Structures are given as structure tokens and as C-alpha cells.
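With one protein chain removed, the remaining protein chains of the complex are shown where they sit.
Labels run A and B following the written order; every chain starts at residue 1.
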Amino acid sequence: MTLFKKLMDKINGDFREKDIISLDQFTQKDIKILFSQVPKMRTIALKAMPSKIIAGKIVVILFYEPSSRTFGSFSTAIKQIGGQTVEILNPQQFSSVVKGETFEDTIRVFEAYSDAIILRHPERGTAAAASDAAKCVPIINAGDGVGEHPTQALLDLYTIYEKFKRLDNLNVLVAGDMLNGRTVHSLTRGLALYPKNTVYLLSPDDLRLSRKDYSNFIGRGVKLVEINSENDIPKNAHVWYWTRVQKERFKNIKDYEKLKNKFVVSQKFLEKYAGKNTILMHPLPRVGEILTEVDNDPRAVYLRSQIRNGLYVRMALLALVLER
Amino acid sequence: MTLFKKLMDKINGDFREKDIISLDQFTQKDIKILFSQVPKMRTIALKAMPSKIIAGKIVVILFYEPSSRTFGSFSTAIKQIGGQTVEILNPQQFSSVVKGETFEDTIRVFEAYSDAIILRHPERGTAAAASDAAKCVPIINAGDGVGEHPTQALLDLYTIYEKFKRLDNLNVLVAGDMLNGRTVHSLTRGLALYPKNTVYLLSPDDLRLSRKDYSNFIGRGVKLVEINSENDIPKNAHVWYWTRVQKERFKNIKDYEKLKNKFVVSQKFLEKYAGKNTILMHPLPRVGEILTEVDNDPRAVYLRSQIRNGLYVRMALLALVLER
Partner (left out) sequence: MTLFKKLMDKINGDFREKDIISLDQFTQKDIKILFSQVPKMRTIALKAMPSKIIAGKIVVILFYEPSSRTFGSFSTAIKQIGGQTVEILNPQQFSSVVKGETFEDTIRVFEAYSDAIILRHPERGTAAAASDAAKCVPIINAGDGVGEHPTQALLDLYTIYEKFKRLDNLNVLVAGDMLNGRTVHSLTRGLALYPKNTVYLLSPDDLRLSRKDYSNFIGRGVKLVEINSENDIPKNAHVWYWTRVQKERFKNIKDYEKLKNKFVVSQKFLEKYAGKNTILMHPLPRVGEILTEVDNDPRAVYLRSQIRNGLYVRMALLALVLER
């Protein structure tokens, strides 16, 4: 099956035994089904209830690059719903891959041991390649470089949905690096699935969206407003989605320092520009762009709800894909 | 207990609390008992049935060298039959071993935590040494360098048995590096347990069996036929067992290139020299000696049945050793 064909193979409410490669596989209906399962997962996790939803299932977590956060979230999600993991970290340092085994053979070996494979890989397109190679078990993309990380997008959407009970008619401010930010791109694509959303993009000129991405997102139906000053932040935005600006992206270190000082969320900044019901999100890690003084503000959801929602959404997704 | 004594301590149908160090411990009867358990294991794994066969048991997987394939197979096998693993990778990089702890002390520490230890080590003889050190729990050898890897041999035998319902009166072609190939040696020793087997050894002259191994195998009762051309491949061999030829073994790179081109299994090669019921095996990883075009041929069992059988045979062995 070619990549194009596979990406067109929408889920449409039937998650069973499906690869989860891209956010583009998901329709509104799929997301509704997925999110409808989340409260049950939340109860299982919060009450530490022993669950048998995927009892007997073995899931291989195959990570070609370390990511303790995503790894921990998936590993916990599988165990919370009664499955077991076989965890393979950095297989490229192991003998078979070193000896020249192809990626496709490695995938076929691990699918022989398991009921699903969670794949993390630094190169774009590897999740789709794994999906083509695997004959028997679903592949779940846990990040393929600058490509996709669909469960991150889904957990971000769920965090918004949990607060506002809808995913349309929202004003969302995203701040940071629009040019390179994978999470920002995928959130925007997710919001584009729903009508009447406006995304405000707050970034320095050097880090604006590429014109290609801009056209793409517009074409999907989301309204975009590019801004470069906090004074243009819309009043009462529903969501602030803050991201880390990567120092290494800048040509001029002074531009970085300027931006860094400009777009730090302090309690004062939050009081001045955010609304009473705005939620403040961040994909983490943060490195100073949200001050710790903000952590206890009820609008700050990045350190608890957003991470917990990542766990619940992954539990729900795995349950839908693997449930007996 | 000395190694010699231990290796003579044959299993003879009582697997309970036994070390599994060498293929030489196994009689026909032992193998029959083991294989009789495999279909049940296959059902458990294929149906992802939650099993309690070794529930409550903790198995330490102690790997002094990385081997993601063997590691994954054992880890899965333990979990499929209801056990749990404690996984210790590269303990020689950890503090206690670095501080000068002896191998024997390390083994005694880990046996104190567990109901069995699966040991992988780059040095020949370490599994037997661990067996001597351990006082309370069985040691299972998952490969000790150029020494033994008994579960690999058992899964190869099972794959043949599954197809032909017997392990005698077979014509088996093994191809590749007879001089250094551990899997080839152990398969030959396994076939020597049964009457009237002939093993055809296809290799370049430089990579023929050592005369010592040749005499040893003959002495065990298997018939050996050394060949060096595809034209001498017997018609309707039951099994083709292909292996990787390691470039670094060759004195002359041209010899390597010549062989490499000569002994590649393409679809055409398979049609010309194999029989309708021949099964094509490979211990993996392959690096080009079987073309991917062959993967979908029903005779090709290396990417699915053979790997799956490794899982089932390990499940069966662990169940026999540890069953409550």
C-alpha cells in the first residue's frame, strides 16, 4: 500500500486494527468517538483501577530516539488498560540493525512478537514506511521527526474540548516559532477540521509560517491572523498555546534575546493580556518562556491537565485500536 | 557442580527447575515434550489470551550484550504466559560490576530477586558459569558468544517439524558460512539427534566446516555432503537454511563479492533449485542474501513462522521450566 493510499484510508469510526500515522486520517466523527472514551480512561487512571480492556495484548514500544515523556506516556497508557509492553530503545545501536538489517525487516521481526507497535523515529515518513512493511499489526506513530505526532495533536485538541465542550468557534493564540514548530502546525490542522476557528500566530517576523504552510492551512478552512506584538493579542482568546523558541534557529542572537524577553508569560503578562477563561497550554519542555509563578494559576493547564490528557487520549486510542 | 557434570545432567522430560544451557542436554524425548506444548502457546499468543501459566513469577532478563531480537522474543514469551520481567541491560556498565564485583556475585544478587534468569553474554562458557553460581533459580542461556544459543536451535527444529511432522529422514541444505556459523552448527547437532538425516553444506571452500566440527557431526550420526555450487543442490530438499556470509571473514574481498553474487536467493533461483515443498529458512538478520521479492513466496518462512515459532518455543520452554 502506498503512502498516499494509506493516508487516504480514513478511520471513519472503525479504529480496530488500524495504523495511526497522521492526524489527516481523522474526521470529526473519529475524534468524537475517540474523545467519548476519554472520561472512562480518566476514571481508570485516577482510581488506579485494574483494567482488562486489552488484557493479553503485547505492545512493542520501538523508539529510535529517546523521548522519555512520550515513552512514559505510552508505556503507562498500555499498562493502565491491562496490556503489556516490550520496550526496545535505540535498536539502531543493536546488532541486527548494525549488521545491515533493513528497517522493513526490523519492523517485521517486531510485529511477529506483538499486537501493535508504537514507533518513534527521527526521520519523517518512517511511520508510513513501517505501516507499509507491517503485515499483521497496527503501527502507531509516536513522532517521526519533523513529520507527524498525531497523539500530541489529539491531546491538545482534547484539552481544549474538555474546557469549552466544543472545537469550533474558537479564538486560539499560538506563540513562538511558527516556522518550525511541529506542535503548532498540527494543532492548526486539527482546528481546521472544525468551522469558524481563528488562529492568531504570535511570532517574530523571522519565525513566521512558511507561505506554503500558510496557504495549506487557509485551504483547510481555518482563519489565520499573524501578529508580532503582544498588543495585538485578541481579548478573551479561548486558548493560549505557548511554545519554546529554539535559540539555534536564529541567525542573530540578539533577535533571540529580544524575543525571549518579549514573549515570556509572567503572572502580570497573563493578567494583562489573557481572559478569565483563557487556558494556557504548552507542549513542554519549557525553558523559561512561562515563569513558574504562573504554574498555580487555574488557567495554567500545561503541567497537569495537558499531560494527564495525553495519557487518557493514548489510553482511549489504544483501546479503540486493540480492544478485544 | 562442574560444567561437564552439568551438561551431562540431561533433562529427560523433567524441565522443572532445570538450567537450560546447551542443546546437548536435550534428548528426543525432551524435544517431543517441548514441542507438544507449542500449539497451546501458539493459540495463547495468536488470540492474545491472558494466561496465568507462570503468574506471579519474576524472570530477570540479564543481557551483557544487546540483542533486540532475542531480548524481544524472551520478554514477550514471559509476558504472554503471565510472568513478569525485570530487565537488566549492560550490567557491566553499572556501578557494581564496574566497582569490581565478580560475575558470580552478580548472578547471586539477581537470582535473589527472581524465579529464573535469562542470560545473554558475549563470552563462551558464561551460561555454564552462571549455572554453577546460581543456587536457587534456573539459568536459561540466550546465547553465550560463539558457544550455545539453545532456543535458536530449538525454534529452527520446530519450524522444520511443524512442516514435515518429523525430524528424521530429511534432506537439509544449509548455505553460507559453515566455518563460523553458530546457527548452522547447532541445527546440524539437533538434526543429528534423529536418524537418517542428510545435511548438504553449500559454501565456498574458504568457509567449509572445520575438520574438527566435520568429524564431530559425523560422529553424532548425521550424514554430511559438502558442495560448493548451486548445481549440486539436491532436488526436493526439505529445508533450505540460508545464512549471512560475513564480509569480514574473507581474506580476499573478491572472494566475498563472488560468493555474494552466487548464493543470493532470488525468485528465479528458488524456482530453479528448490522443490515445491521446500521451506526457506534464515536466522536473520539478512543483508541481501535473500531478495525481498521472495518474501511472499509460501515457501519463505523466515519472516513470520520462524520468528513466531521462536516466541512459541520460548513460551513452551519457560512454561515447562517454571510452571506452577
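Going forward, a residue touches a chain if its C-beta (ideal position, glycine included) is under 8 Å from a C-beta of that chain, and two chains touch if they have at least 3 such contacts.
Quantities reported herein were computed from a predicted structural model and do not represent experimental measurements.
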{"item": "Residue among B:Phe26, B:Phe74, B:Phe110 or B:Tyr302 touching the omitted chain", "value": "B:Phe110"}
{"item": "Residue among A:Gln80, A:Ser131 or A:Thr151 that touches the chain left out of view", "value": "A:Gln80"}
{"item": "Candidate in contact with the missing chain, chosen from A:Thr27, A:Ser67, A:Asn228 or A:Gln267", "value": "A:Ser67"}
{"item": "Candidates A:Arg286, A:Arg299 or A:Arg324 - the one touching the absent chain", "value": "A:Arg286"}
{"item": "Full-complex contact with the absent chain, from B:Glu65, B:Glu101, B:Glu226 or B:Asp255", "value": "B:Glu101"}
{"item": "Residue numbers in subunit A that touch the chain omitted from display", "value": "47-51, 65-69, 71-73, 75-76, 79-80, 87, 244, 284-288, 292, 303-304, 307-308, 311"}
{"item": "Hidden partner interface residues of subunit B, rising order", "value": "52, 55-58, 60, 84, 86-88, 91, 93-97, 99-101, 104-105, 108-110, 112-115, 135, 324"}
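Just so we're on the same page, only the chains that are shown with their structure count from here on.
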{"item": "Whole-Å gap separating subunit A and subunit B, where each centre is the average of the chain's CA atoms", "value": "41"}
